[in-house]
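With one protein chain withheld, the remaining protein chains of the complex are depicted in position.
Showing chain A:
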């Protein structure tokens, strides 16, 4: 690599913003997290120049991992062009100077909020999840001393009962996002608020999965090729969302679809949540049924209008 073009941080900042002492502390936590798949490791989360809810845990994990040779992709709800994703990508461009991309297959690190890309991640890639609440047992037991004991003894019976009650009450499991998983047959883990549609992608994924919760100061991980099973029951097997529609833009019938409002009169359409995947399919010549009349040309070129944030 030419020294003239070596990626550098903006003047006055250490590479990747964090000081070296903080990086070391986070790196040690990441290594233990990989050695104990699905177990939450406390870490001394730092103040970041973005507020909580903007993925400060994921940002710190990425900052501790990223190097000059990396290519970073940042998505929010599957899209590279949402405010959160643009902001985090800009932060790393300023603080590292590394290359960024929207192409899943060209990224070495993918930082994400709320989705796993449709394009299968490969060995050597790292996916970093932004986690708001890391504790899967929180809604059963608010006391951390108790949840620690439950994880320590793998006492997860109460979680099964709670999910089963959901089935009895609603006829199905209500939890559509952040659906709990069992990692390597030992630790119950929250996958972050991804749709349960994405849960099967975590199972034996060839890429390394890292999770960072900034406000709650926890890091956890799933190594490559590790079993990740969504909780279910013999008489009620785990099921993912299915749509009667195909993507209006690329015609995909197997990707996660967002329903979007396309014009002032309230017309709606279904499009891929993963904008890179959708764009790549269209570039290969795939076409959907098209957007309803009144849909703007800018949107047809791949922007994401009307996408719900949260």
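Throughout what follows, a contact is a pair of C-beta atoms (placed from the backbone, for glycine too) under 8 Å apart; a residue touches a chain by one contact, two chains touch by 3 or more; residues count from 1.
Keep in mind that, in the parts below, contacts and distances are computed from a predicted model.
Peer 1: UniProt protein name for the omitted subunit, picking from "Cytochrome c peroxidase", "(2Fe-2S)-binding domain-containing protein", "Glycolate oxidase iron-sulfur subunit" or "Phosphonate C-P lyase system protein PhnH"?
Peer 2: Options "Cytochrome c peroxidase", "(2Fe-2S)-binding domain-containing protein", "Glycolate oxidase iron-sulfur subunit" or "Phosphonate C-P lyase system protein PhnH" considered; the missing chain's recorded name is "Phosphonate C-P lyase system protein PhnH".
Peer 1: Which listed residue (A:31, A:158 or A:289) would be found touching the missing chain in the intact complex?
Peer 2: In the complete complex, the chain left out is touched by residue A:31.
Peer 1: Which is it among A:160, A:186 or A:215 that touches the chain not included here?
Peer 2: A:186
Peer 1: Among A:226, A:255 or A:275, single out the residue that touches the unshown chain.
Peer 2: A:226
Peer 1: Which parts of chain A face the unshown chain closely enough to count as touching?
Peer 2: 14-15, 20-21, 23-25, 27-37, 39, 41, 64-68, 148-149, 151-153, 184, 186-187, 206, 208, 222-226
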